[in-house]
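As you look at this complex, bear in mind that one protein chain is not there, while each of the others sits in place.
Letters A, B and C mark the chains as written, and numbering starts fresh at 1 in each.
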Amino acid sequence: MIEYKEDKTKIARRIARIFKDGDYVNLGIGLPTLVGNYVPEDVHIVLQSENGFLGLGEAPDEDNFNPDIVNAGGVPCTIIEGACFFDSAVSFGIIRGGHLDYTVLGVLEVDQEGNLANYMIPGKMVPGMGGAMDLLTGAKKVICATVHFDKHGKSKMVHSCSLPLTAKGEVDIIVTDLGMFEVRNGSFVLKEYFAPATPEWIVENTRGDIVIDPDCREFVFI
Amino acid sequence: MIEYKEDKTKIARRIARIFKDGDYVNLGIGLPTLVGNYVPEDVHIVLQSENGFLGLGEAPDEDNFNPDIVNAGGVPCTIIEGACFFDSAVSFGIIRGGHLDYTVLGVLEVDQEGNLANYMIPGKMVPGMGGAMDLLTGAKKVICATVHFDKHGKSKMVHSCSLPLTAKGEVDIIVTDLGMFEVRNGSFVLKEYFAPATPEWIVENTRGDIVIDPDCREFVFI
Amino acid sequence: MKEKPIITAEEAIARIKDGDTLMVSGFMGVGTPLGLMKALGESGRKDMTLICSDNGLFLGDESAATGVAPNVLKKQFKKYIASHIGLNKETQRQMLSGEAEVELVPQGTLAERIRSGGTGLGGFLTPTGVGTAVQEGKQVITVEGKDYLLELPLKSDYTLIRAAKADKAGNLTYSASARNFAPLMAMAGETVIVEADEIVEIGTLDPETVVTPGIFVHYIVQRGEA
Partner (left out) sequence: MKEKPIITAEEAIARIKDGDTLMVSGFMGVGTPLGLMKALGESGRKDMTLICSDNGLFLGDESAATGVAPNVLKKQFKKYIASHIGLNKETQRQMLSGEAEVELVPQGTLAERIRSGGTGLGGFLTPTGVGTAVQEGKQVITVEGKDYLLELPLKSDYTLIRAAKADKAGNLTYSASARNFAPLMAMAGETVIVEADEIVEIGTLDPETVVTPGIFVHYIVQRGEA
């Protein structure tokens, strides 16, 4: 009997270990933003902000606050040394042109064909897709960051998305608070599980076909 | 009996009087470049150089020579105050986007439908079109600058171009050393003649249908 | 070089007519020409189309509305073309009640459609939106085995943007992430009005670092207090 407790930090911490030194990354709003807090000190990634710069830094304090520097969520931020600003066409040229190594995005539903729905719930929430469709389509690797279960206790990983898609077949990696999955040949492939979850328990509690990778192992958070 | 003597300065001088203060203009290589010498002092036009700047100035002297500043013919030049540099996509965005008031281009053949051939002679000269096709297509007004006759004594204005077209139906104004024409409804419309030429002599000596504008007048060079 | 007219925000807005299409720079209020938008709000102009990255922030408190949100609250637009309207409850309300039409466009596609309009292109092929609701009603063109949507250009009657510095010839620089859509919208406007933090003499901007060439700019307004 496994007792599940939602844990977003596991997700952020695991994703933060995916990047290599020198990677260019775009982190979506919400949970993906947390990832930035856990990147190892010897791994220097460059964060893109799709409203027009590379080299996103931390939140400002009183001394370095600039109202004209905000992240893609409109929240004040800073830039790091080596940053540069550009217009929205260059910004999405970077995105759509395949120049970003990773984009990390949130999830409403993600399915085993690599389809992601994360931008609207018809009749309920129609905010617009912002940059999400371009990010999914353009980034070299798409990582989905999500707690495993929705508020009704059902897995957000599904056989086939029922919500309007943000992009079709673009998802490469999914990290939940139970484990890390790849999307391959129409299945979720479990690569790692996070204790106390076990592969079997994950398979039982996910609405989708999961293949357990022969090299599947426990990832230990240290 | 009129005695014709080729006179390129008439062409350049007349075209230079077309511009209004504040116009943005691109001058082609060769004869069109001469136009810049005759713009009245109180008319400030901005010349574009399609290799990447606005604010083309005069030829440099020893003091202000910069090997990285050349015009669209690759010839060293200077920039004026208020100039700015940009890349080739922005440069042709300006051109194709209809932001130039005038482009002045040379002629091999121009016909009464507004077609221009000025970039190749099959089997003889295949240099490439450079920026000419974009300039013809994009500028608000296209002015052709040409001596009236080719070296065989035939008019370069024709019923229908026989050489490969640079662009179809884009020519608005033609200035030769005999007069100034508009292209309208499938005819050359003579707006002005330059003495000693007369409208009748021009009609006789041009391979194309010419309508003499009711307001046609002599343009007097002073 | 000839100088561009320097006019007031009210003089600039007086040129705009009911029903015109406007492009307005800014991303969540950062880079919005607030003086021009305030004058637009006071003008009573209506039935316009607004092309803007988003609709600013309005979560219920009018005094906290940012970016173009005050103009949305004044119901000046009959149509919105935007990539995100989720932080403006009034736009959502107008959309659901049918008072205004909303066309949601992926942000990169929006940027490129504006650039296409400004640079004389008839459109472009993008992979963004293939297989999604964005594909509806659009031509799908296959190039080398890959599907793309044909997206069409956008132009405006008036483009209203904020710049950091404008020289009197209309050359512009921007401030940090306030740049966003402004350089693109400057290309795509029939008439382009710039609200500049600072207006400087011709010759004081470095020709290498001008972002928007003056050829795109028609009027300059000095930024006031918003």
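Note that in this section a residue touches a chain if its C-beta (ideal position, glycine included) is under 8 Å from a C-beta of that chain, and two chains touch if they have at least 3 such contacts.
Since the model is a prediction, treat every value here as computed from it, not as a measurement.
Q: Can you list the shown chains that the omitted chain is in contact with?
A: A, B, C
Q: Can you tell me which of B:Gly131, B:Gly179 or B:Gly208 touches the chain that was removed from the display?
A: The one listed residue touching the chain not shown is B:Gly131.
Q: Any idea which of B:Thr33, B:Ser49 or B:Thr206 touches the chain not displayed?
A: That would be B:Ser49, which touches the missing chain.
Q: Name every residue on subunit C in touch with the hidden partner chain.
A: 112, 116, 119-127, 141, 143, 146, 148, 150, 152, 173-176, 206-209
Q: In the complete complex, which positions of subunit B touch the hidden chain?
A: 49-53, 66-70, 73-74, 79, 85-89, 91-92, 95-96, 125-134, 137-138, 164-169
Q: Of the residues in subunit A, which ones touch the absent chain?
A: 21-22, 24, 44, 46, 48, 53-55, 79-86, 89-90, 92-100, 137-138
Going forward, only the chains that are shown with their structure count from here on.
Q: List the centre-to-centre spacing of subunit A and subunit B in whole Å, with centres computed as mean CA coordinates.
A: Averaging C-alpha atoms per chain gives centres 56 Å apart.
Q: Centroid from C-alpha atoms only, then distance subunit A to subunit C, rounded to Å. What do you get?
A: 29
Q: What's the distance between the Cα centroids of subunit B and subunit C, rounded to whole Å?
A: Spacing between the chain centres: roughly 35 Å.
Q: In subunit C, which residues are in touch with two or more of the other chains?
A: In subunit C, the residues touching two or more other chains are 115.
Q: Can you list the subunit B residues in contact with two or more other chains?
A: Answer for subunit B, listing residues that touch two or more other chains: there are none.
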